[in-house]
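Left out: one protein chain. Kept in place: all the others.
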Amino acid sequence: MLPALLTMVGLAAAAGAAAALATRRSNEDQKRLIDEIDALLPQTQCGRCTFSGCRPYASALASGEADIDQCPPGGNATAAALANLLGREPRPVDPRFGAVRAQPLVAWIDESACIGCVKCIQACPVDAIVGASKFMHTVIADQCTGCELCIPPCPVDCIVMRPASA
Amino acid sequence: MPFATAPAPHVVAPSSVARVMRQVLYALIPTVALHVVFFGPGLLIQIVLGVVTALAAEAAALRLRGKPLPPFLLDGSAIITAVLLALCLPPLAPWWLVVSGVAFAILLAKHLFGGLGANPFNPAMVGYAVLLVSFPARMLQWLPPNVAGLEPASLSFVDTLTTIFTGMPPARFTWDAITSPTPLDALRTDLALGMTMGEAHANAMFSTFGGKGWEWINLATLAGGGWLLALRIIRWHIPVAMLTALFVCASIMSAADPGGYAGPLFHLTSGASMLGAFFIATDPVSAATSDRGKLIYGAGIGVLTYVIRTWGGYPDGVAFAVLIMNLTVPLIDRYTIPRIYGHAR
Partner (left out) sequence: MAKPGVRGGLRLDAHKERSTAQALRAASSVETLVLPLDQHAGAPAVPLVKPGEQVLRGQPIAEPGGAISAWLHSPASGTVAAIEPRPAPHRLGAPTLSIVVANDGRDERYAQPAPAPFDQLSPEQLREIIGRGGIVGLGGAVFPTAAKLSSAVRGQELRLLLNGAECEPYISCDDMLMRERARDVVFGARVLLHALTAQTCVIAIEDDTPQAAAALEAAIAEAHDQRIQLRQVGSDYPAGGERQLITAVFDVEVPAGGLPADVNTVCLNVGTAAAVAYWIRDAQPLTNRIVTVTGDGVLEQRNLDVRLGTPLAALIYDCGGYTSRMSRLIMGGSMMGQSLPHDGMPVIKATNCIIAASALDLQPRAAEMPCIRCGNCAEVCPATLLPQQLHWYAMGRDLDALEAYGLMDCIECGCCDYVCPSQIPLAERFRDMKPALTERLAARGSAAAARTRFDARTARLEHIESERLAALAKKRQELAKKSS
């Protein structure tokens, strides 16, 4: 009885140790993991996940500080893909981080109201707004990721979000 | 002038699932014919019972699932399941054996998983495994073959019919008088009793290669399989891999210890080797997908068949070998995706 019990416990311990060794990641593996996570993220750089960009969020996911349901622009598809990659329970996007949009939106500046203050240009994380001080500002729709970071700084509220295909 | 439109391609080969299944049934005719020659008409009765049960079970399942009866009922896949299972059962098996086996195969192994094209396990083998585990004694009550040197009890057709439908032998016989183990079964028992291969082979039921009668049935099955290969209904990868693996395993072991292990030709011509290689393992729905995958799948079945026959608990290992390899098919498929044109690997 005792030998059998010890054998089973020993086998289980050996299997567990082997599994733990296999899943341990080196520094290089960690960097590769962050790259893989970053590749799944939509690169909106909006900060809704509470990190300052997509790569910081990826880094936090890799180290276990963040969860997979924090990216509204990625939607439930990205949350599922992250769950699959990281071996966690799939979950829909947590609405506390923001609403998941049904279709992609891009920013549009009403040029008749724009005062040329460059505040939105400074706010855009991907340099999708062209313009200069006292010159007209405009959003390059193809390059806008829909992060909406330009909307709060505008002093005349002349930026709206519109469907990308419009 | 207006015309009706349709998507390309505008010509397709006049093929159909029913045609494929029909060809498989034709290819089984030599096997069935020789089986009846050596073991009497019992098989035909089992086939009739099996086919009726299969069609009834299929119709009931299709109704329950809300699917249309034609074309599924007559696509031939249920009939093939019944015929293959009947070939694996003793000719005098009681009627409820084949009926329950086929019903289990069609209802649980096929339709529960989604019907045609969706079963992960070979339905006939699932039915066989259930019967073997549930009614082991009944499953091993074979007949001696009708060849010179062995005098099987002469049972008329009516005798056969009553035996099957009552589950009891005719009044003037006992079970022992009319039944006999298969060569594989006899070999197992004799080796377990300490006999050598030579001594075991001295039994009148053995001939040059395999068992008398059985080797001819296996050759007939090989011919049927060749017919299917020629028509390109099946491809060569699984049968060749399975038979080669079986041959190699048997060769190695019998070369190392000729007295304790049967030779390769015996294994290739006994039991369900050929039936398994050409008709059972090649069931496309439950087999591996790519060519390389098929080779691994077939080889696995061959090795497992030898292992179960030699060291396992059953005389013939084809059924369980196929079922175990069915389990591994998703894994095999995942790692044997062929290289796509233009991709590095």
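Note that the chains take the letters A and B in the order they are written out, and that residue 1 is the start of every chain.
Operating definition for what follows: a residue touches a chain if its C-beta (ideal position, glycine included) is under 8 Å from a C-beta of that chain, and two chains touch if they have at least 3 such contacts.
Every value quoted in this text rests on a predicted model; they were computed, and no experiment measured them.
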Check the options B:Gly115, B:Pro152, B:Pro170 or B:Gly312 and report the residue that touches the missing chain.
-> B:Gly115
Of A:Ala83, A:Val100 or A:Val126, which one is in contact with the hidden chain?
-> A:Val126
Of the residues listed, B:Val285, B:Val307 or B:Ile324, which one is in contact with the missing chain?
-> B:Val285
Missing-partner contacts on chain B, residue numbers | 1-17, 19-20, 71-72, 75, 77, 115-118, 235, 284-285, 287, 289-290, 337-345
Against the hidden chain, chain A presents residues 38, 41-45, 53-54, 81, 125-128, 142-143, 145
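Convention: only the chains that are shown with their structure count from here on.
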Could you please state the distance in Å, as a whole number, between where the Cα atoms of chain A are centred and where those of chain B are centred?
-> 55
